[in-house]
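Omission of a single protein chain aside, the complex is shown with its protein chains in their original locations.
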Amino acid sequence: MDATRPLDALNVSRNKRILVELKNGRQFIGLLRSFDIHINIVLEDAEEHVEGELKRKLGVVFLRGDTIILISPA
Amino acid sequence: MDATRPLDALNVSRNKRILVELKNGRQFIGLLRSFDIHINIVLEDAEEHVEGELKRKLGVVFLRGDTIILISPA
Amino acid sequence: MDATRPLDALNVSRNKRILVELKNGRQFIGLLRSFDIHINIVLEDAEEHVEGELKRKLGVVFLRGDTIILISPA
Amino acid sequence: MDATRPLDALNVSRNKRILVELKNGRQFIGLLRSFDIHINIVLEDAEEHVEGELKRKLGVVFLRGDTIILISPA
Amino acid sequence: MDATRPLDALNVSRNKRILVELKNGRQFIGLLRSFDIHINIVLEDAEEHVEGELKRKLGVVFLRGDTIILISPA
Amino acid sequence: MDATRPLDALNVSRNKRILVELKNGRQFIGLLRSFDIHINIVLEDAEEHVEGELKRKLGVVFLRGDTIILISPA
Partner (left out) sequence: MDATRPLDALNVSRNKRILVELKNGRQFIGLLRSFDIHINIVLEDAEEHVEGELKRKLGVVFLRGDTIILISPA
């Protein structure tokens, strides 16, 4: 288990619902479809939430890695 | 499908209409003509929208990748 | 056409008038003389515009790529 | 001891509870499961704290390295 | 002429007076003595100007490239 | 002495008390245990100070290099 790397944790969440929070405070929830070493993320069935409320549905969304603060199972 | 990478999702949107949101809150909608690994984007028939309203038409526009937060089909 | 890359779109604008918008909101219009992979840009006959009004004429101007948000034909 | 490097100190905290503080002032406490050279961090049993109060429980959380200011045993 | 690169334009200004504007709005005018690929700049007989007024004389000044927005003949 | 490099100065401070100031104005004082080329720093017996007053004791603390402004013997 000591050998795990942070990207392994993302890999476990592939095709599962995750929460992604951005530096500007925005929150996206969706199915993790893919990611890369820059932490660029593609979500499917993505929704943007503001203070716990659904703001809009986006379908597929590409999030640029350098805007991301945290990722967690939703 | 597990093997897909974030840039593959952009490739699927080539020549389709996409929404691009920048760090400063601006929104651009246009035909995705090209992109690269820095997420530099070229749109055709591009329009800038502010709070859902058309602000201006730009034709071809080059958007520098490091200003981009998200990309989604329009 | 699918093979085009974002820098190809800039190349098409070489020696044509372009609009360059910076992260701080400033706008420059001029003849695109050269650019590089960092999106450093050199304009000739460059003018700075503020809210559509000519602010000053600069002649040749070098714009550092990391300050640029968008580039579009003028 | 002179040969130690900063990442060695993180390695000592593996599977122990740590405090992670982000550039935007947020604090996370959890079990350090993994990290990499970018200081990307994965915590388990993670909690977000605001001014010493528990704000929410997150379970597993991936924190992007470039948002982190400090890491310390909790 | 199509083959010129942005740094070639800086090279033409070597030993000539240039204006350098920084991200924080400050302006420096001086003789361009040297530059490198990071756009680090050394000016001689440099002056800082604020809103068109001479603020101070600096002699030789090294300006770190990542603080620079634009460079233009003075 | 001309051959010294900045990291040599940090090396001289190893196992001595240093002051580290961050971009957000926070100050940490502690024993310099290790550092690397990114200026990531590990302090032992670390204390955070605010305007000269002790704010909290942290024990071991890892400080990410890109948040640091200055380092000086304490």
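By letter and in written order, the chains are A, B, C, D, E and F; residue numbering begins at 1 in each of them.
Note that in this section contacts are C-beta pairs under 8 Å (C-beta built on N, C-alpha and C of every residue); 3 or more make two chains touch, one makes a residue touch a chain.
Note that the coordinates shown come from a computational prediction; the quantities given were computed from them, not determined experimentally.
Where subunit F meets the omitted chain, the residues involved are 1-2, 4-10, 23, 39, 65-66, 68-73. On the side of subunit E, touch with the chain left out of the figure occurs at residues 14-15, 22, 24, 26, 28, 33-36, 40-42, 46, 58-64, 66-67.
The rule is short, and it goes like this: only the chains that are shown with their structure count from here on.
Contact with both subunit B and subunit D is made by A.
Ranked by how far their CA centres sit from the centre of subunit B, the chains are topped by F. Fitting subunit B to subunit F on C-alpha positions gives a rotation angle of 155 degrees, to the nearest 5. Centroid to centroid, with C-alpha atoms defining each point, subunit A and subunit D lie 19 Å apart.
For the pair subunit A and subunit C, the distance between C-alpha centroids works out to 34 Å. Shared interface positions of subunit A, i.e. residues touching 2 or more other chains, are given as 66. Chain contacts in this assembly form an open path, with each chain touching only its neighbours along a single line.
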